[in-house]
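Below: the structure, in structure tokens.
Only one protein chain is missing from this complex, and each of the others stays in its spot.
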Amino acid sequence: MFSYLRIAAVAATIPFMLSTGARSDAGDDTLRVAFGEEVLNLDYNNTTKREYIILSDLVDEGLFDYDPEANTYVPSVATGYEYLDPLTIEVKLRDGITFHDGSALTAEDVAYTYNWIISEGSESKAKSAIERWLDKAVVVDSKTIRFDMLEEYPLAVRDMANRIQIRKAGTYDDDPNAAAIDLVGLGPYQVVSFEPGKEVVLKAYDGYFADSPKQPVQIGNIVIRSLPDSGTQQAELFSGGVDWIFKVSRDVAESMGAAPNIDHVVSTDLRIGFLVLDAFGHTDPEGPLTNVLVRRAMNHAINRKEIAEFLMGGGAQVVHTACHPAQFGCDQSVADYAYDPEKARALLAEAGYPDGFDLELWSYRDKSVAEVVVAKLEAVGITVSLRHGKLASLNEARANRQIQAYFGTWGSGGTPDTAAIARVHFSADSDRNMSNNPKVTDLVLAAEVTGDQEKRDALYSEALSIIADEAYWVPMFSYAQNFLVSSELEFPTYADGLPRLYRAKWK
Amino acid sequence: MLKYSLKRLSLAVAVAIVLSFVTFLLLNFATDPAQSIAGEDAEPEVVEQIRKTYGFDRPLLVRYADWAGGVLRGDFGESYYWNKPVAEIVLERAPVTLLLAVLSLSVTIIIALPLGIVAALKPNTLIDRMALGIAVSAQAIPNFWLGLIMIILFAVTWQIFPVSGDGSLSHFVLPAFVLGASSVPAVMRLTRTGMLDVMESDYIRTARAKGYRGGALVRRHALRNAILPVISVLAVQLGHKFSGSVITETIFAINGIGRLALESILGSDIPTVQMLIFLFAIVFVSMNLLADILNAVLDPRLRIA
Partner (left out) sequence: MMSNANIDTAQVDADGSNATPMPAPLTPGQVLRARARTHRGLQIGMGILLGLLLIALFAPLLAPHDPFAQTLSARMLPPVWSEGGRWDYLFGTDQVGRDYLSRLIYGTRISLIVGFGAATIGMLIGVTLGVLAGYFGGRIDYAVNFVLTAQLALPGLLLAMALVFIIGPSVWVVISIVGVLHWTYYLVVTRSATMRLREIDFVAAAQAVGASRLQILVREILPNLAPQILVIFTFELGVAILAESSLSFLGVGIPPPTPSWGLMIAEGKEVMFFRPWQVVLPGAAIFLLVVGANLAGDGLRDITSPEGRN
């Protein structure tokens, strides 16, 4: 045993031994980025997942762009928008915008992209979001597009900014995946080469428009490599083969950030973590979770502050609402259940469960958080068995209504609006909705089709206060994003947690 | 022999078919592949749309029949995750695993054979005891743990070899050692036993009487006979290397079919899992069969019998 301990002692010094010999990347003006996920498709119109958003921000433009500092949508290739009536939006394009192949952007390209996405043959992942509200896009003149809507939809501009990337007219005519490998975008970087699953090489596009909200773009080249193994990512960062990694666990980030050539950058994130409880009784109509006292007891049992502070660290916050406090409409005045295990036990006894009950809790990420939740629930007398596995298993079980409670997280796709979390979790047809309160569903759906922001705010307030009073969820915390970056790099972060690589620059 | 081989192979195919059906059903019951494809923040509508695009909304049996029909035509379907034909992905990655398997088997031979021979030539001496000690230890070390320790020592502390990846031959040194070490005990023990038996045989006694001594005796006479059973065991071990590649490739981030297997299971990439289970079963049986054939060819006594 002794010799193993010595090995451990020797190995403990490695972070400092490794910190020598880093290669300079500022010299060749190339930012080397590692993703844990494989990049298999360059066309964000056909993908989801955060890695693709980061990439798409570099190579694509939508009509609008989200300004994280001002928390508003700003014109990008469009100059602005105007509601001609509640069901018609008119958008005008800027002059002099060109695709990476040099051709000029016209209204025809924009209309083509939108109409194709909602068309029959489209395999776009944006289809379901857009076809809810868009009837058709019509070319008015070469710089003007009119969007005819099916219903009032206050988040149309958000969808235009975040979801739809503009393609040249005709791109998808022969193949719905035509832009997966050969992408001609409008963004600040153009694709030099792409090996699916391995590497994307980008270089700054000379013809990128100067008025873009993404300007000033400073770094000349960006190389994105897929390194699925976190150990490989860390080793590459140490040796200077990579300048930037994200989704780093807090412990790794803090240990590696201590090395002289690596900075640990923390930002807040719109993602929140929470427990969803089967309040409706899908798993058992008479089950303990159908009792509001039991659900409140569980809210009192969890020490949110401890999890946010010690486990998440950095920019994590305590959350007591079914939405992120930074989101529009996320009323913070709703019921807040303080950590009070005594009260939790008392409520359980009052509900008729003085000796607790058996609970199966599902989780799919952040195992340590799940383990802390289990321990806290057991501390007030609930017997918990933890089913920690992959997302696909959790979702299958949830779709089959076999889940009593799960530890879920939701990032709202970076959208600072309660709409981005409420409908998914409380609409009638979502299996994430385990409370099935028609009142909440009505409020959430009404807010979606209300243009007036004050009314919308009020609708969400009412919905959120019912959710809190009925304790359908145990909201817990907001996440922090940990980035590890080369000390040569200046990497700004934003409240929504989305990494904007085009804003990076060399020190 | 041919008839026997065919029988064994067809049995393997039968096993593989049953297995593929069972895994297909179970994976479909237990997981939602559409969700794996969509990612954690996908809205329900997106997942529903994927379900339609990939045809997950059709009855299970129809989908299985679809898959089986494809296999009969040599088409193993398209990976949900990679959006490419599974056969293409497997073909792309198999050479890496094959290289790893062959390299690790070489490691086994380089360590186990000399150790076994020396141990047999000096039975019950310190060398013999050390050889046995190595065998007992190698058998007890968890393979994945040995891999991690090797990374900590050779890749991080001393920085002799790369941490992980498969870019160059030096990337294969540590994984080949780790995977090769797992077969050392079996091969070493067998070599030692074989050598001991041969050295005791009349035939060697005669050679000794004729004046052959030491190295020449071992090289010319004993080794050839002692090694016969070892060769067939090596064939079996080569099959095991493919199975062992799941863990080794995962730890060293090598893009072979072993790691593909783990990722496909965890990611509910059902077509890929099915083809790999098929492939692994056939490799296993073929290697066992090869061992039998080698035995028969190499050992004249068995051929007569």
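Brief remarks follow.
Note that the chains are named A and B in the order they appear, and that numbering of residues resets to 1 at the start of each chain.
The rule is simple: contacts are C-beta pairs under 8 Å (C-beta built on N, C-alpha and C of every residue); 3 or more make two chains touch, one makes a residue touch a chain.
Just so we're clear, the structure is a prediction, and the values are computed from it rather than from any experiment.
In the complete complex, the hidden chain is touched by one of A:D251, A:D284, A:D336 or A:D469, namely A:D251.
Here the missing chain is touched by one residue of A:L311, A:A349, A:A399 or A:A458, and it is A:L311. Per the touch definition above, the residue from A:L87, A:L386, A:A399 or A:A495 contacting the chain not shown is A:L386. For the chain missing from the display, the contacting residue among B:V71, B:L115, B:I265 or B:L290 is B:I265, taking the whole complex into account.
Subunit A residues in contact with the hidden partner, per the touch definition given at the top, are 1, 4-5, 7-9, 11-12, 14-15, 230-231, 234-235, 249, 251-252, 255-256, 306-307, 310-311, 367-368, 370-372, 374-375, 385-390, 393. Looking at subunit B, the residues touching the absent chain are 8, 11-12, 14-16, 19, 23, 26-27, 29-31, 136-137, 139-145, 148-149, 151-152, 156, 179, 182-183, 186, 189-190, 192-193, 196, 233, 236-237, 240-244, 246-247, 250, 261-262, 265-266, 273, 276-277, 280-281, 284-285, 288.
The definition used in the following text is that only the chains that are shown with their structure count from here on.
Within the complex, the subunit A residues that touch subunit B are 7, 10-11, 14, 17-18, 40-41, 48-50, 123, 125, 127-129, 177, 196-197, 227-229, 231-232, 235, 364-365, 390-393, 395-396, 399, 409-413, 424, 429-432. The touching residues of subunit B, counted against subunit A in their complex, run 29-33, 35-36, 38-50, 53, 81-83, 149, 151-153, 155-157, 159, 162-165, 253, 263, 266-268.
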